[in-house]
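A single protein chain has been omitted; all remaining protein chains appear in their positions.
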Amino acid sequence: MIERSPFFDFITYLAMAFGALVVVIPFWITLVAGSQSLQEVSQVPISLLPSSHLFENLAAAWTRGDLGPKLINSFIVAIGVTVGKITLASLSAFAIVFFSFKARMICFWLIFITLMLPLEVRIVPTYSIAANALLPFQVILDTLGITGLVQAVSGVQIALNWNLLNSYTGLILPLVATATGTFLYRQFFMTIPDELVEASKMDGAHPLEFFFDVLLPLSRTNMLALATIMFVSSWNQYLWPLLITTDRANFGTVVMQLKALIPAQNGTPDWNVTMAGALIIMLPPLLVVAFMQRWFVRGLISRDK
Amino acid sequence: MAQITIKGVKKNYAKTAVIHGVDVNIEAGEFVVILGPSGCGKSTLLRMIAGLEEITEGEIAIGGTVVNKLEPRERGCAMVFQNYALYPHMTVRKNIGYALKVAKVPKAERDARVMKVAQSVSLEPFLDRRPGELSGGQRQRVAMARAMVREPKVFLFDEPFSNLDAKLRVAMRSEVRRLHRDLGVTSVFVTHDQIEAMTLADKLIIMNAGKVEQIGKPTEVYNNPASRFVADFIGSPAMNLFEGEFDAEGHFVHGAGGRMNVSQLNGVRQPGRKVVLGVRPEGVRRTGADTHGAIPAVVDYVEELGASRLIHADANGSRIVALDNDSAELKSGTPVHLSLADSALHLFSLEDGRRISH
Amino acid sequence: MAQITIKGVKKNYAKTAVIHGVDVNIEAGEFVVILGPSGCGKSTLLRMIAGLEEITEGEIAIGGTVVNKLEPRERGCAMVFQNYALYPHMTVRKNIGYALKVAKVPKAERDARVMKVAQSVSLEPFLDRRPGELSGGQRQRVAMARAMVREPKVFLFDEPFSNLDAKLRVAMRSEVRRLHRDLGVTSVFVTHDQIEAMTLADKLIIMNAGKVEQIGKPTEVYNNPASRFVADFIGSPAMNLFEGEFDAEGHFVHGAGGRMNVSQLNGVRQPGRKVVLGVRPEGVRRTGADTHGAIPAVVDYVEELGASRLIHADANGSRIVALDNDSAELKSGTPVHLSLADSALHLFSLEDGRRISH
Amino acid sequence: MERRAYYRNGWMPWLLLAPQLILVLVFFYWPTTQALYWAFSLEQPWGGGNTWVGFDNFLAIFRDREYWGTVLRSAFYAIVSTGLSMAVALTLAAFVDRSLKGTRIFQSIYVWPYAIAAPAAGVAFRFIFAPESGLIGSVNQIWPGIWDPATNGIHALAMVIVCHAWLGIGYNFIFFLAALQMIPRSISEAGAMDGARPFQRLIDLQLPLIAPTAFFLLIMNLISSFTDSFGLIDVMTEGGPIGQTEVMVYKIYFDGFKGLDYSGAAAQSIVLMLLVIGLTFVQFKWVERRVHYN
Partner (left out) sequence: ATKFEFWYGLSGDLSERIQDMCKTFNESQSDYEIVCVSQDNYDNNLQNTIAAFRANKQPTVTQIFDAGTLDLMLSDAFVPVRQLMEENGYKIDWANYFAGVGSYYSTSTGELLSMPFNSSTAQIYYNTDALAKVGFEGIPETWSQVEDVARKMKAAGYDCPVAFDPAGAWQWFEQFEAIHNQPIATLGNGFSGLNAEMVVSKGKFVDQLTWIKKMYDEGLFVHKSKDAGETANDAFVNGKCQITSSSVADHGTFGKQAKEGVHWTNAMLPMLDGFERHNSFVGGASLWTLKGKSAEEYKGAAAFYNFLATPEQTQWWSTVTGYIPVTNSGFEAMKAAGFYDAAPYKGRELAIKSLTMPAGENTRGIRLGNYASIRAEMVKTIQSVLFNNVPVQQALEEFDAKGNEILRRFEATYAGKNLL
């Protein structure tokens, strides 16, 4: 920047260091507590230096929270959501941005509105749809009288049923449905110069050829940013998995296990194990963000000129 | 190589009319330049030819086929865009070859054709670079190569040089000219740079506000502008234009009572007729005070152009610019005398701006 | 109004040197234009004067005070940026008045001064608009008004017209000239447009690759370019430059054995001396085949400029451009004869490009 | 300006949109419709049937003082956590924007909180704020009983809010930084030439110019504080003590799932939906009307 006075630079560093402290302290405390023994962690005031019990605690948390299979579940869900969302979002954003058809704006709003009403707000009814995701179609068939017709003709009763409870599909699909990705892609696609589309038209490319040959390669950075966002947010999902998995042993995710790691009602207050567990749970998304942050930031700063 | 016929073409965006009915005939192999101020509809017209914009009314035929309903890829046109519109993620080779790939031309043939085109515009050393690693001029050449490789019937250029600096522009101009000479493909070139237009065109189309003002050879347009608009638009420094009327003695009265002796306009000097008198700066010369018909003026400032200079002066309330080769210093406020070259006078109707022949 | 002294100024970005040591003296009240190709360091130099860029080495003094360590606000300079850098969220009034507000000038006085400045650049009707609601030329004037209102000791302009179209550029040029005439403030103006440079400068500084190539009056620079670079850079169409050497008879040998009679270069025609010979297109004229020293050439193509035209021809393997006023058509391939005007020859060393006086 | 490079192709856009539209229909519009229906009826928890009751469910929650308490608490929570988070993020972004040497390291650290699941952060903060141990617990050594989120609702709420604000720092920071960096450098330089010092430039030039981003963030934060607070509260306080950290979403979950009052919860969901839609609408109105500076 412009002013280069050493004093001002000093203030800047001071403020930034303070900010870093604020951001890092919770991580540090988690690490420190996770590395201490039960005695150390129960001391008041707690020592701010890590101790030597990290691995025992990690191991204890690992078994108590049954983190192995839960981590795998979390990965499956996070990757499933990420891949699904990127696919869906890029396709629908492509349609919305590059095609001219009457219902374009209606479709955009239909999808976009979902952005405003996160899952948490419609928990209860969403649950029942998860029990039978085909219910809407059944109802449509029923009200149109098709069910009755088919039954009268063939004697077969149409009963659509697709239970998503306790399944990866159930964990993944509803998270894929939301509009964040579509919105981000739309924002990016709008920065693509008209001329590029036109050039490809002049070159004789079909819309899908334009999509695969030009648009997708160009949105690589955005894809990475979106992937980061999606991975992190689906990894961190709490309420939805909590709701949709009654069979936690098989379909639980790590974040759900946090509560199980908190010292139990009549157990010892072994916060060291809890924190070690938290450490394990935090790590994958943290690594993803730390690793992707360059693209992540760049992908969001789509400088449209 | 194909003839292009534009018949009664109009274009509306929603309610606003942008092209008000254009009729143009472009011969096969001709190099046509469309020139006009920003927003006059040049690009729109070009894009209608290309098929990138729907034609609201009228008809465009390429090589005898009406193309109104055809997709861009079916029209056999290639286009060079203002900002090149190269695919940023593809190498030069892939950029040039993309149209062929889409057309499912076999790889071997594709490579050969790309190579041939690349050679013809000296791009071989850069075939494996991305557009981002090229200079402006090189990018421009890639854009041209991309258009050439399809061996189209028509080339369309939309201000292809406007992002280049002056030196490069001159160079690219001669490259385009060479290209046209070599391939002889019908070309339509849009620009708002008149030097570009003058130097490139076989046929010049001057557009203004969605209408064609004049069609003709560049020299024809320069020497016989069909309207006040064209007169003002073509030529740099711009033509001096004086609004005024003829008095009883046939003098041209303008500004704060300035009078000019314009006897050469004999025949059109009806007293009271309101006209615009035009004369190019090179038709205005410094002269002695005693020259017949000399116009007294006061120097405002002088612009040094290197080889020559422009004298900006005030003649009885009208601004007048004269081209001068003398190198003596002329301070602001110096009185001078100017005379108008006989042959260089243009006359336009004040009402509708059309040329008045004399 | 202040004198600016630039002494041995260098600038490095990290490791790369961008300005290699510049010494310039700018008199109080002078209008200096820095001209050079893109990337040569013009903006960097200007920004070092402004205080927006640290000075790596050397010294800049304004009005006798060394300003190396001063903040921009302490230097008494005002700057007009290439893209105007207007505050988009403030009205024109606030844009212009912002510096005064920061300086805690009382509201009444501030308003008065803003109004005065706005009047002087005809902006009163727009005072309550935002920059986004102004045309390019109006924005440009706001930028100037903003610089003027502080009554600075120095005006700095960084390619202020590069975003304007040709017509507007001409108009703004005269506005800047008038401004300077009225206020007489020391001004430094950066551009890479040579017409702008030629027409505006009291003193022209030609820069190339971080070095000053030549300092002088515009006509001086045009007529006596100090180096091959300057000769090539100044003048449009560009000067013809031929690389070659003198033969035993004192003829200049170039291209594929072309020979020119350049007897007027007497004194520097050492046989075998490798030089670059320069002549402006207006110094090359068509002539009869029997004219003494006529150079035979073949027309490549002709560029129509309206009032005149450029003949691009090939003279024994060297490209040569001549300015011609004749309007007879010249087809590609026509043989012509050209002669070089006596007074117009320039000679440069082939090695270092410096001018060789003769 | 409107884009003009549209493809016209009857069925293809529909094909492209179909997967997303179907999912949205199934997982969004259907449940929402159902919630709407439940909100106007009494739904038996075991799914045995329901009875239409009109606006009774809404009247019931509106008559409930505790519900209004939750609404007010949500508003307080939203405003304070948003304010705190945005202020910290903006300050950091403003300093980082000076791009001094080494700034990149700070920049990447500041993004970290974004990666953390609310419940995970909740666990860490709960420990940090635990009255008898942890970091803040030490104050109780000096002044016994001064800090006790277990019995003091205000302490508990403060603890949750601080954690929520912390979680938002990363996201807010990125957007602020992006916005700041998108301001042309020359604007700041022009400000400097006009004599304004850094702080004054921040107030006079940068803040107004990033106003759209700030507003966008404001709304996103507010919405997230209505909705994302669930995980945090669930692991930190479970709404307690005395329901003093119960916010709207938590109550919806609690009443619906724990309390088996599906209809009451649905009515509350509808109210919250309207609120969030309202906020988003405000954002759009504002963004639409926001000054197009160029």
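When the chains are written out, they are named A, B, C and D in that same order, and each has its own residue count from 1.
Basically, a contact is a pair of C-beta atoms (placed from the backbone, for glycine too) under 8 Å apart; a residue touches a chain by one contact, two chains touch by 3 or more.
Just so you know, these numbers come straight off a predicted model, no measurement behind them.
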| item | value |
| --- | --- |
| Chains still shown that are in contact with the chain withheld from the display | A, D |
| Identified contact with the non-displayed chain, of A:V83, A:I113 or A:A131 | A:A131 |
| Option touching the unshown chain, where D:P19, D:P184 or D:P241 are the choices | D:P241 |
| Residues from subunit A at the interface with the omitted partner, ascending | 127-128, 130-132, 163, 165-166, 243, 246-247, 249, 260, 263-269 |
| Those residues of subunit D which, in the complete complex, touch the missing chain | 42-48, 51, 53, 60, 64, 66, 130-133, 148-153, 237, 240-243, 257-261, 263-264 |
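In this text, only the chains that are shown with their structure count from here on.
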| item | value |
| --- | --- |
| Distance from subunit C to subunit A - Cα centre to Cα centre, in angstrom | 56 |
| Where subunit A touches two or more other chains, by residue | 2-3, 195, 198, 201 |
| Sequence positions of subunit D contacting 2 or more other chains | 4-5, 189, 192, 197 |
| Subunit A-facing residues of subunit D, complex | 3-10, 12-14, 16-17, 19-21, 23-35, 38, 88, 91-92, 95-100, 102-103, 106-128, 130, 132-135, 137-138, 140-141, 166, 169-170, 174-175, 177-178, 181-182, 188-189, 192, 197-198, 223, 226-228, 230-231, 234-235, 249, 252-253, 256-257, 262, 265-266, 269, 272-273, 276-277, 279-280 |
| Residue numbers on subunit A that touch subunit D, as the complex places them | 1-3, 8-9, 12-13, 15-17, 19-20, 22-27, 29-30, 33, 41-46, 88-89, 91-92, 94-101, 104, 107, 110-111, 113-126, 128-129, 133, 135-136, 173-174, 176-179, 182, 190, 194-195, 197-198, 201, 207-208, 232, 235-236, 238-239, 243, 255, 258-259, 261-262, 269, 271, 274-275, 278, 281-282, 285-286, 288-290, 293, 296-297, 300-301, 303 |
| Partner subunit C, residues of subunit B touching it in the complex | 38, 165-167, 170, 173-174, 177, 181, 192-195, 198-199, 218-219, 222, 234-238, 280, 282, 301, 303-307, 312, 327, 332 |
